[in-house]
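All protein chains of the complex are present and in place, except for one that has been dropped.
When the chains are written out, they are named A, B and C in that same order, and each has its own residue count from 1.
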Amino acid sequence: MPKDQGLMGWKELAPGMYILEPGNSKKFKTGDWRAFRPVLDKEKCIKCGMCYILCPDICYQQDQDGFFICNLFYCKGCGICAANCPKKAITMVLEEE
Amino acid sequence: MVEIRLHGRGGQGAVTSAELIAVAAISQGDYAQAFPSFGPERRGAPVQAFARIDKNPIRSREKIYEPDVILVLDPTLPKIVNVTQGLKPSGIAILNSHLPEPELRKLLHNFQGKIAVVDATKIAIEELGLPITNTTMLGAFLKATGLVSLDAIEQAITARFGRLAEKNIKALKRAIDETKIY
Amino acid sequence: MRPELKNFKGFTLKNLPEYEGFAQGHRACQGCGTVLPLRLALKALGPNTIAVTATGCMEIVSSPFPYTSWNVPWIHVAFENSATVASGIEAAIKALKRKGKLKSKEKINVVVFAGDGATFDIGLQWLSGALERGHDFIYICLDNEAYMNTGVQRSGATPFGAHTTTSPAGKVVKGQTTWKKNLMGIVVAHNIPYAATANPAFPIDLMNKVKKAALINGPAFIHVYATCPTGWGTKSEDSLLVAKLAVETRVFPLYEVIDGKYIINRKVDKPKPVEEYLKLQRRFRHLTPEQIAYIQERVNQEYEKLLKLAECFGEPQTEQKEE
Partner (left out) sequence: MTKKVAKEVSVAVAEAVAQCNVDVISAYPITPQTHIVEHLAELVNNGELDAEYIPVESEHAAMSACIGAAATGARTFTSTSAQGLLLMYENLFIASGLRLPIVMALVNRSVSAPISIWNDHSDVMSMRDAGWIHFFAENGQEAVDLIYHAYKVAEKALLPVAVNIDGFILSHVVEPVTFLDQNLLDKYLPPLKMKYKLDPKNPITIGAIGVPEIYTEAKKAQDEALKASYKIILQAWKDFEKLTGRRYLPVETYQMEDAEVAIVIMGSLAENAMNAVDILRAKGKKVGVVRIRLWRPFPTKDFLKAIGKVKALCVVDRAVSHGATGGPVGIEVRSALYQSNKRPRVLNLIAGLSGRDVTKEDFVEIFEKTFETLSKKPTTPYEIYGVKE
């Protein structure tokens, strides 16, 4: 058995293995799960925010111009935003392209 | 140490009597224990309860097998339960009965020791309106043993029964007067 | 109307809170239709919230040490007992506030997230106890219709005919043989002030229901239809399409029961055939025309029942429109 597989020393743990920093999973990249990437056509976009509200991975944030932009650090490429965009302004594109 | 075994029927208050004896003894500065026969209690079924009194702290977690005193709350019990089992020859049997002494001794398998008798059922019906004899029999216990003072037992009853205490104390006092010791 | 709801205006796409109670970087599957309602609920509740989660997907994806996706205080204890853990939290808040040991002017929401297994099956007794005792908390059942976390085994919430790994579509027995347990019926029988169904394809409706549940004093229950592309065999981008069809086919009607009064939020007058809903999901692909016909018949019956309930124990219909 390889020794010392531990993530950190036991003395460093908070009692009960509590995690003291809220929402620290945002340091964890889930963008590499993605095969397809959403691409927004700003011409068609009406800034309704449907993509923002329906994204299970909380990727969309509004920019200064009011467009909702997908954060590819987290986007898993599920395509829910594209499928539910009322104006079909989002298309899923293969990552390689 | 004096060990007391109480015999009654479920619902007659044998456990309460044992507790009142212990509470009274402790309040007068003695050490005491009281406990029921452990297990589910069913109304009407013969039950036992126990008490111990000592001048020194009591250290014991066993049932009472050879009591110094037995206190029988129900007149019908000696016929169906061997109430004197293990009772020390020097001990005392305190009974609720209207029967004469010779007949009682027969019922008690010819127990030759001291016997105290009172017709507690009659007193209880007259004073409390109910054939619940636990407090009445405590009067007989006081008279026969002198282990706890009337004052201490009165306080214990008052704490336990509140507004019903007065009647119970009256019944108890009558029992002190009417108990006969053989 | 409940006095607690008097000043509640409701969310719209225009006035959504920016706040997220759930953080990015969680490990839910692509297109997870279960984590989405969870996110929306926390968004509606805001930061003054304590969350309890039953063992299940949402617990697993949100808390692999050293990471947590929870921006609110959160606890996971076990599979079946979240409702009771919440009872303890609620009682603690009450006692500590009363005794001056906890100073919080605002109401602290206590919310449970639990899957269908944790709610319909293993945790039903705990849920029943907590509802009966009247704790002021919100129980959100994220119902994806099977034990997804352990590899898609059937639960009491699995619909008739569905293939799962413990109700497989075999040569003789074709999938789940029982009808979905009527959980709303059970919950409503506890006479709690608020119960509702919700669906992530109707996100504003869902958030409004969560907010109402939070505002109302006493126990509130929300049965959320939650999709699982992995367990159901749907395309991840179809996750919400399927969810929408569940409402449009009357498979999963949206309604509220407020103080025993039934309110159907979206009446479906011209339902789509259930087959349209079923055919998008691999878990139903083995179904025979007879089975599909049976499902259609039961769905019709159940909807009729609901209409009757709304008719007998309802208020004048106030339909809500999703934007």
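Just so we're on the same page, a residue touches a chain if its C-beta (ideal position, glycine included) is under 8 Å from a C-beta of that chain, and two chains touch if they have at least 3 such contacts.
Bear in mind the structure is a predicted one, so any value in this text is a computation, not a measurement.
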Listed by label, the shown chains touching the absent chain are A, B, C
Given C:Ala44, C:Val72, C:Val187 or C:Leu278, the correct residue touching the omitted chain is C:Val72
Quick one: say which of B:Val2, B:Ala34, B:Leu104 or B:Ala124 touches the chain that got left out.
-> B:Ala34
Residue of C:Thr84, C:Ser167 or C:Gln281 touching the missing chain in the full complex | C:Thr84
Tell me, which residues in chain A touch the chain that this view leaves out?
-> 5-11, 13-20, 22
For chain C, which residues reach the chain that was dropped from this view?
-> 47-50, 52, 59-60, 63-66, 68, 70-78, 80-81, 84-89, 91-96, 98-99, 101-102, 104, 108, 125-126, 128-129, 132-133
Hidden partner chain, residues of chain B it touches = 18-19, 22-23, 25-27, 31-36, 38-40, 58-63, 65
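To be clear about the criterion, only the chains that are shown with their structure count from here on.
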Which integer distance in Å separates the CA centroid of chain A from that of chain B?
-> 79
By the touch definition above, chain C meets two or more other chains at residues none
For chain B, residues contacting two or more additional chains = none
Residues of chain C that touch chain A when the two form their complex = 13, 16, 20, 22-28, 30-33, 35-36, 39-40, 62-63, 65-72, 200, 203-204, 229, 235-241
Partner chain C, residues of chain A touching it in the complex = 7-8, 17, 19, 21-30, 33-34, 48-50, 53-59, 71, 73-74, 76-80, 82-84, 92
